[in-house]
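What you see is the complex with one protein chain gone and the rest in place.
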Amino acid sequence: MMKVKRSWLKTLAAGAAVVGLGLASCKSGDGAAGETGFRRDKTLYLAGSQWGDPNTFNPMAESWQAAWPVNDKFNLMYEPLIAYNSLDGKFEPLLGTLVSHDTQKVVVDLNPKAKWSDGQPVTSTDVKFVFEIGRRFPGAATAYAIRFVSSIETEMKEEGGERLTFVVNKADRNNPLVILDHLQAIRIVPAHVFEKLLAENNNDLSAVQKFKIDQNPVVSGPYNIHHYNNERIIVKRRDDYWGNEALYEGKMPAPEYIIHPIYKNNDHFAIALQQGRLDASQTYMPRIWLKKKDQVGTWYDKAPYFVPGAMPMLLINTTKAPLNDKNFRRAMAAAISYADIKELAVSGYASDMQPGLIMPQGLEEKFFSAGDAASFGVAHNPDLAKKILEEAGYKSVLKPDGTLDYMTDKADNKLPQLTITVPAGWSDWEAMVKIAEKGLRLAGIDVRENPVDGGLYWPALPSGNFDLIMHKPAPSVTPSLPWTRFEAVMSSRDWAPVGGDNKMNENQGRYNQPGSPEYNARVDELIGLIPRMENEADIIAAYQELNRIFMQDQPAIPLCYLPEQFYEFSTKIWKNWPTSDNPYAPPLLPWVGASTKILWNLEPAK
Amino acid sequence: MLKQYPTARFILMRAGWYFVTFLVAVTINFYLPRLGPNNPVDIIMAQAGSGTSREDMRIKEEMYLMEFGLVKMKASRDAGGRAVKEMVRDAEGKPVRASNFEQFITYLGMCLKGDLGTSFYKQSKKVTDVIKEAVPWTIALQLPTILFGWIVGNLLGALAAYRRGVFDKVFFPVALGLSSFPFFVFGMLLVAFFALTLGWFPPMGGYDNAIPGFNWPFLSSAAHHYVLPFFSIFLILAGGQAIGMRSMGIYELGTDYIKYAKWLGLRETTVLLYLFRNAMLPQITGLALSLGTMIGGALITEMIFSYPGLGMAMLDAVTKNDYPVIQGVTLIITVSVLIANFTVDILIAFLDPRVKAGVQMGKGL
Partner (left out) sequence: MKLLKNLLKSPMFVIGMSLFLVTILIAIFGPLFYAINTDRVGVPYDMPNAQFWLGLDNYGRDYVSLLIRGLGSSLYVGVIAGVIATTIGTLIGLYGGFKGGLADDILSVLTNLFVVIPQFVILILISTTFEKRSLALVAMIIGFTAWTWSARGVRAQAAALKSKDHISLARLNGDNTLKVLVVHILPYILSYVFMVFILQVSSGILSEAAISMIGLGPTGDNAISLGVILNDANRYGGLSDKNWHAFIPATCVISALVFALYLINTSMEGVFNPRLRK
């Protein structure tokens, strides 16, 4: 009955509007899918990795400019040497296999079967091209990565195939940990294509970066660009992908097409997923349990539903009174209700907060010390917050109606109102800040949220122009966690004062200024040492020491644990998604790191 | 000189006024987005993010400043003696920023060549291309909606004025009620009911499952997606127009010619037609203006429905301080509203006997 009605409406609508839409059809359709549309049972709809208009598919372009699936660390078109499995912390082979890594070098064997889509083999020339272009051009994407590597040595193995040795650059960064990060993140591009382009353009990289590389590009991955416009990006399966044979025993990925629609409204992802218009999404959807009846699934079947991976936090400008007083910062940490944040701002998608910068679960659990957290950290405790403030000499002045007016310091000077900068429109972050503000004010701290447009948020962060600011350092789960998080919050290696042209891309709160009387050299020493440590007991001890300093000094206030990606899927069209009961891949969309193999495991639901 | 051709004179005068208006509008379009404290290069550099050394950052920053035309340039020669442009630097070696006025002059020069500049964010994408991609959708949604809404609204309004009685008693409050809905919320209600509860129409997007082009899957899918956004605007617009037309119609009904026509015993449809034609004149002006408000309003419709178009391009650009795109979109909106108004002026010049007779029209359009 319903079905008849629907098709009747559809035909009617089609008749009525074809006239108007003649205008809208600008390009003529191409190829097989043009005649029949994309068959739903052969097409995978995934969303959440591309928000704006797709601009370029050039892998040499800066990552913020390139479109899905060329930006970030998506492995559909271009592939990295190895893939990182954030569930077990192991490295899985892709273009290469990780042979060994220590404080001196990282060794990777190239897969001799790896081929580009034009039939050429993937060789050490390609790998060296990608990394060393960072030395040739300071504007290249790998310019930062290559500083960690003093040289890339290649040799032919006796049994065939190439072996690559990345030698740790002792003179500069001396950090083997970050090399692993880069090996699983940097995608290899065909040197024969790009060297030629460079030669044709006077060796000008910025000229080459302007090419869109969107017409039959030479790729190594299982899919290639098929069509794109401002509403969607479509990639098509490459049936001659080398990895089908070499990595998947001759199997092909199940979906013939992957379509990434670009929605402009947050709620549309949830609606589309519930209606079976989307198969998976990585966007925040509140109250996921209400969506289960529409066959929407998550990693865990019950709370917290997702696997935590990152910590959104309040960075504190430690150069400004009263925020330069660590007692004040600890009082703030005690005033915020983390349970409310968890329940209201992120729909309960997180486990309970523990003080410190180390996550008490997953791969980081082994570094976590519950004893330290209890004795050095502060948890939510409004009375404690008030007590710390009182002991440090801060007083809250109330209005006649009993609400907070302002604060005074030890010398009875009136303190200015503090603000929490947050990008306007980021709903979950704004909600967190609102709740934090409420707790802080209840404890007598004069704080207000300050939602600003992205145009003001992003510049404020590195220049330090804020009192408190929302930020998520180390947003993705990489092999170097939690070191990356400590570095991002506490490192003074590139310390610069607040304001003007002075920018810091880590420790934006300007904690631990070198040369100042309070400077704690041990912090930078530990951040420098941990990547070079080999003995696990030493590493654990170092992390715990660093975390104790963090808890005592409280240069930032982590608010909750959030997943690296909100991984939600629908089983209406495709089934066999990885879950905690069937953990064959990490809970990420099937194009990130070790989760790409989901594509070979999906099955049609009917 | 043109005194003996009042219509031509009128049109020329109007053209002159519109040109002045256009120039001022271009200036406003240029300066308004730049009033804010934001600097696009700062935003890009901040997002370029973690793990970049200060020297790399400086090089990149200068690259962007130059690419976006935000710094002063001077002619120079490179090592090989070829003519190149290079940045003017101050004593510390920092590039000298170009003032807004200098950027404005450059912009005007480019505009004259039909070049609206390059987007700050959509790598190497010409603003004209951004507009070209968005405009067909906006026109496809807005034009039929406005025209149908206008025609249907006016017909019903004229009918209500003519019939009065029960029809009017029911019709009038309904039309008034419809026009007092904020149309974007009306869109949400339509989605809630027809897309989510009944599942008759898709809740979002411009099409599904197809590649845009002249092929059946696309056209049928696009048509199916068209229905809800169309009605979200159509009903409210028709309601508003009907109310205006009803008032105009009642005025006209009292005039002698209608009384005369009725007395002559002309058929009802014929009288209605007369009524419609004469009451329509002021409504035509309204049509041109609703074009302007609708394109602005389209922005929210597009957001509610994730529908492609100019509004979305504009909102995207505003949140990112993509000045060239903001300028380009506002310019194209302004120009189209100007053209619509001008067309209406000409229409009126030919339709309105007073203009033909050389009576000067009210200057307010």
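As written, the chains take the letters A and B, and residue 1 is the first residue of each chain.
Note that in this section contacts are C-beta pairs under 8 Å (C-beta built on N, C-alpha and C of every residue); 3 or more make two chains touch, one makes a residue touch a chain.
These numbers were taken from a predicted model, which means no experiment stands behind them.
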Options B:Ala98, B:Ala242 or B:Ile326, residue touching the unrepresented chain: B:Ile326
Residue touching the undisplayed chain, where the options are B:Ala15, B:Ile28, B:Ile151 or B:Leu198: B:Ile28
Chain not shown: contacting residue from B:Phe181, B:Phe214 or B:Tyr274: B:Phe181
Absent-chain interface as seen on chain A, which is shown: 265-267, 270-271, 274, 285-287, 290-291, 340, 344, 347, 424-425, 427, 431, 434, 438, 448, 450-453, 455-456
On chain B, residues whose C-beta touches the chain left out of the figure: 17, 20-21, 24-25, 28-29, 32-33, 35-37, 164, 176-177, 179-182, 184-185, 188-189, 191-192, 196-197, 203, 243, 247, 250-251, 253-254, 289, 292-293, 295-297, 299-300, 303-304, 314-315, 318-319, 326, 330, 333-334, 337-338, 341, 362-365
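Keep this in mind: only the chains that are shown with their structure count from here on.
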Rounded Å distance between chain A and chain B, as computed from the means of their C-alpha atoms: 37
Residues on chain B engaged by chain A in the complex (per definition of touch): 36-40, 42-57, 59-60, 63, 121-125, 130, 132-134, 136-137, 139-141, 143-144, 195-196, 199-224, 226-227, 230, 302-304, 306, 308, 312-313, 315-316, 319-321
Residue ranges of chain A touching chain B (in the complex, touch as defined): 2, 5-6, 9-11, 13-30, 33-38, 40, 43, 52-53, 55-56, 61-62, 64-65, 138-139, 143-144, 147, 206, 209-210, 212, 227, 229-231, 234, 261, 263-265, 268, 271-272, 275, 277, 425, 453-456, 458-459, 461-462, 473, 488, 494, 503, 505-506
